[in-house]
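All protein chains but one are shown in place.
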Amino acid sequence: MEKRETMWESYRRRGLSRRTFIKGCVALTSLMGLSSGMVSKVVEAAETKQLPVVIWIHGHECTGCDESFIRSAAPLASDLILNNVALEYDHLLSAGSGEPFEEHLEKTIQAYNGKYILAVEGAVATKGSGIYCMSGGHPFLETLQRAAKGAAAIIAYGTCAVSGGIQSAAPNPTGSAGIGHFIGAKDVVNVPGCPPIPEVMTGVVMHVALFGKLPPLDSQGRPKQFYGNRIHDTCYRRPFFDAGLFADSYDDAGSKAGWCLYKLGCRGPETYNSCGNIRWFQGMSYPVQSGAPCIGCANANFWNQGPFSDRLPKYGPLGDIDKIGAGLAVATTAGVAAHGVLSVYQRSRRDAEAAESDEVKGGEDK
Amino acid sequence: MKHVVVDPVTRIEGHLRVEMQIDEGTGKVIDAISSGTAWRGLELVMKDRDPRDAWAYIQRICGVCTTAHALASVRAVEDAFGIKIPKNANYIRNIMAASLTVQDHLVHFYHLHALDWVSPLEALAADPVATANLQTTVLNAYKLNVTGYPGISTEAYPKDFPKSTPQYYATVQAKIKAIVDSKQLGIFAAQWWDHPDYKLLPPEVHLMAVAHYLEMLDKHRELVAPHVIFGGKNPHPHYLVGGMPCSISMDDGNAPVNTDRLAIVDRSINTGRTLINNYYIPDLLAIGSAYVKAGRVDGGGLAKKCVVAFGAYPIEEYNGTTNGGFFKKLLVRCNGVVENFGTPNVKFIEFNQEDLQSPDTISESVDHAWYEYDKQGASLHPWEGETKEHFTGPKDGTPTMWKELNAGGKYSWLKTPKWHGKLAEVGPLARYIVIYQRNKMGLLPDPTWAEQMMLQQIDMVSKLLNVQPEVWMPTMVGRVATRGLDCQLSAEISKFFFDKLITNIKSGDTAVANMEKWEPSTWPKECKGVGVYEAPRGALSHWVNIKDGKISNYQCIVPTTWNACPRDDKAGHGAFEQSMIETHVQIPDKPLEIVKVVRSFDPCMACATHFYNAKGEKIQTVTTDPYTGTHVEK
Partner (left out) sequence: MKKVQREIFYVFSPFLRVFHWIMVASIIILFVTGLLITKPAGILATEPTATSMSVDLIRNIHFTVAYIFLAAFILKVYGFIINKGDRLFPHFWRGYFYAQTVDVALHYMFLRNEHASYLRNPLARSSYVLLYVLVAIEFFTGFAMYLMTEPDAFSTQLFAWVNVVLGGEMITHYVHHYVAWFIILFAIGHIYMVIRAEFMEGESEVSSMFAGTKILAHHPLDEDDVDPDELDNADRLKRWTNVGEGISKIRNVGGN
């Protein structure tokens, strides 16, 4: 098998200078949130590790994750897929199609066995042996299992691949699920979000490409550097929450002033994502900054946690648990009061009966 | 006779399979089928959800035309509740819709379609000096100097302009050579690069186009910045039933929209106009005219038979779709149907609210789709739509290993939508045909600036190609060309609505949301609504039924369902199949012409296969256990 080239070799081959290469490494260091002292390590990693092959497969999805990926600004999509990785298979960008394309997938899996990165976008449709998601004449489930076998690392891109996503929302008509259970004992980097932030998606690939290993993951397999904080804890509107300043309705004074959207149902307090720090489009905005409460799209099962407009679910005319709870408390109080009255009545009757029987008994004694 | 399968068709959204019977002697396609091979069941997921959240769920139908379904959804729910959105919300939504169209068309042309026309391998033979000269020639000859929206431009000079130095093209060429030499072709792997179609254009065109492919890969992101400002992110920006969530305030630094934020939108709109006018349109027309000159005017699909469009961009806020308000204030009055375009029997029929509601006008059949109706052979209006899944497997192979699908039976997860019993094509081509024909027949009184621009575009392209619109439009090249024209138009429309937004804010109106009908207590017990939107890929419609504050039925008919649908026993082939049948294939084993014509529709399969079964019938399960064999559970 031919040796895969390193990032440095790739720079040399493409006629780029050592200076350009170092500059690229410096940019990557800061992208990955590492201190400048780490530059030499990044340079070393880029020089010595092989340029990775990426296979990107699609299950039940909307291609929003692909679209997000190609909106990355640092690294730019072109730099990433033409200079830093070899994206050998991807339904959105690859030139090929049909039979030769499927053959190319098989060849790539064999040629780079144990060495390629498998990126998975979309959920696995499990019902009916996978007939709800067919590609190349066979179920996606089969493609996933075949490609996962020889993968050095697997990246689950988007909430669909991580935990099933929109198609797995109740009643989950196609039995869709995240890929976790279908890839054997492989390590998975979970990159949830609907879709994930572009630079988070590319950042994960860059980390694997540079360091030759998965980025540090949290207990749910998510890269800590991107999913280590709740949006609420990194939100620029957090001071307004702490100060009790809220938007009470869309387009009210609080909404215009950019106050906290908690009362409009914001899921920031439950959601782990980089929206609050990296934000979208290089710090341009994120839903909260645009006045829209977070819907928690990086959370497993968030589709079943609606309505998004309320922090507590409402039960039609009954209202939410606070309304129901207050009602139950009143009802309970009334209930115990009634019970108390009945108890007093019961005791007085009981005492009367007892007194009567005492008298009878006393009479007999005499 | 040769049976040829292309599965997966890539560089599209979702999972598509095409099969055809090709006469090897003549290269004629005898029969072709188009099959959507995935079904996600989102219509079932929509049931019992809060209608105010519908946009978030249904937007996830598609991440490529993200925003399209959210917009149609909020329009449908607002129609059901009778909500009139504020002026600003209408302008903002139109800016978002138009900037989606700009970005989506541009990405389609360069990244999803270009590699069917140009090849990085051909580019290796190009002379960089000649390519630089070609760039100049192309800008001189093919830049369409149409009169756009006559507003004031905030841009001093075009920030992105095609580079035409030999050094630049030599560098790009060296890069392509290095990639080819490394044998790691990456995204350029496994294409039929030796196909004769790639010889149709000179090597310099290939080099120029590949260079632009790379540049646009890094630029396109800037075109959807309005989504990030107004909706917080892209893909999948946020919407609001009753308006938009992005409050406007010139008094608050923290406001979602203030001058600083509007300046970002303005910059993005200007970038879009520049990229389209200086890259997309010249590249498109240079390549397209070469094909027309080579006599490649096939692949017309249903453009000559029946095209449908719903009308685009309400100029001002309107108070409903089912009551016709939407259709009265359109910037682009392409709400109509043109039958038999280019023939003496050509007909134009205006499309309006009655057509959306009449069960005779729009209906769907499932003759060849993996569903069944209670009444066999029936066609049902989406509001009465019913679906029982009925997966029948392929003609040859097993349910999980297809060799050949059953063209005579069921073979797709797409239903077959019909206009008065006829199959139709939708998309930018349909919009341009409708406007052109409507005007030609004198039925377009007082054309708006946008309609005038469209007519001018058609006229200029006809002069450039030196053929009549009736000849070049209903072809594959025409479909690709009108998409470019639509892109140019949409960039101007963004600018138009941006100016309207500024003017309105200037007048003191900063409202973006009408919250009168926000609380469920203000909703009728039962209601239904329709939302329509001319999405990048064509006429999109969402139907919603709401009962007791919850969605009881949600239906969509999306552009790709119109175009990619399986055949109908009475009405014949859908647009994909028809265009494949009309296409001449030079090498049956390498059906580049087929994937090219299919991609000329910009297929969005995930959009196409998600509707129906809002009634929640029990789904049949096909079990293909290797031990117990294949059987169907009821």
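The chains carry the letters A and B, assigned in the order they are written, with residues numbered from 1 in each.
The working rule: a residue touches a chain if its C-beta (ideal position, glycine included) is under 8 Å from a C-beta of that chain, and two chains touch if they have at least 3 such contacts.
This one's a predicted model, so the numbers in the text were calculated from it and none came from an experiment.
Engineer: For the full complex, can you list every visible chain touched by the one that's not shown?
Structural biologist: Output: missing chain touches A.
Engineer: Which listed residue, A:Glu99, A:Glu142 or A:Asp218, touches the chain dropped from view?
Structural biologist: If we include the chain that is not displayed, A:Asp218 is the one touching it.
Engineer: From the listed residues A:His58, A:Arg71 or A:Arg230, report the one that touches the chain absent from this view.
Structural biologist: The single option touching the absent chain is A:Arg230.
Engineer: Could you list which residues of chain A touch the chain missing from the display?
Structural biologist: Counting only chain A, the missing chain is touched by 218-220, 224, 228-230, 233, 239-246, 262-263, 267, 269-272, 296, 299-302, 305, 311-313, 321-322, 324-325, 328-329, 332-333, 336-337, 339-340, 342-344, 346-347, 350-351, 354.
The rule is short, and it goes like this: only the chains that are shown with their structure count from here on.
Engineer: Chain B touches which residues of chain A in the complex?
Structural biologist: Going through chain A, the ones touching chain B are 2, 5, 10, 13-15, 51, 53, 58, 60-68, 70-73, 76-78, 81-82, 85-104, 125, 127-140, 142, 165-167, 169-174, 176, 194-195, 197-198, 236-237, 249-251, 255-259, 275, 280-281, 284-293, 295, 297, 303, 306-309, 314, 316.
Engineer: Within the complex, which stretch of chain B touches chain A?
Structural biologist: My answer: residues 5-15, 17, 37-42, 44-45, 49-50, 52-53, 56-57, 60-64, 66, 107, 111-112, 115, 174-175, 178-179, 181-192, 214, 217-218, 220-221, 224-225, 228-238, 240, 242-249, 251-257, 261, 264, 391, 397, 399-403, 510-513, 515, 518, 520, 548-549, 591, 595, 606, 613, 616, 619, 621-625.
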